[in-house]
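Only one protein chain is missing; all other protein chains are in place.
This part shows subunit A:
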Amino acid sequence: MLEKATDRSYGMCVGKSCLLLQFTDKRFQPVHDLTIGVEFGARMITIDGKQIKLQIWDTVNIIEMSFNLCISYYRGAAGALLVYDITQRHTFNHLTSWLEDARQHSNSNMVIMLIGNKCDLFARREVQKEEGEAFAREHGLIFMETSAKTAANVEEAFINTAREIYGKIQEGVFDPTNEVNGIKIGPQHANPRTGERPSSSAEKGGCC
């Protein structure tokens, strides 16, 4: 999972690790382990009757990058979830300014989903849902508000991202035989030339 840590202060705290844990283990742990370097999560899902293994990276990057560099840096990722915290305005501001630059120059096919996390804390909301929606619309991203705590939309966020990647494979935008796209055809794949893809694994790299 390519996650843009939106907060430039010492700790990210937008809920990346909690989202991942909710998706892979279906539980919320407010006090999770420290994320240092790269942590991993994986889960099998089914899309259109096909088994797909999602491999998700949860990362802390040590130095800032521009978006375009990020893309090439994590060229093994097919999709990314960019997470901000709806109760911390600066996490949204930073993320959007970073991404604005990005989309203008990038011709990457990477599927990007913008996530406003912590929507259970509506009383402390600093970023309106409409702002997230408007930004996503303008830049061609998928958007969702989630709560890692109540699990609201967490499944949907990951699965929709995967579905979108899967769609791009079928349209021929992603070539699943080229691992550089972050997609691998599973071992039970009988005949690579028939174009049948019984199983694929989408690998998502982390970022910034």
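By definition in this document, a residue touches a chain if its C-beta (ideal position, glycine included) is under 8 Å from a C-beta of that chain, and two chains touch if they have at least 3 such contacts; residues count from 1.
By definition in this document, contacts and distances are computed from a predicted model.
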Name under which UniProt lists the unshown chain, selected from "Large ribosomal subunit protein uL3m", "LAMI_0D09494g1_1", "Rab-GAP TBC domain-containing protein" or "Peptide chain release factor 1-like, mitochondrial": "Rab-GAP TBC domain-containing protein"
Given A:Leu19, A:Val60, A:Ile86 or A:Val111, the one touching the chain that is not displayed: A:Val60
Residues of subunit A (touch criterion as defined above) contacting the omitted chain: 7-11, 13, 31-38, 40, 42, 55, 59-69, 73, 75-76, 89-90, 93-94, 97-98, 100-101, 203
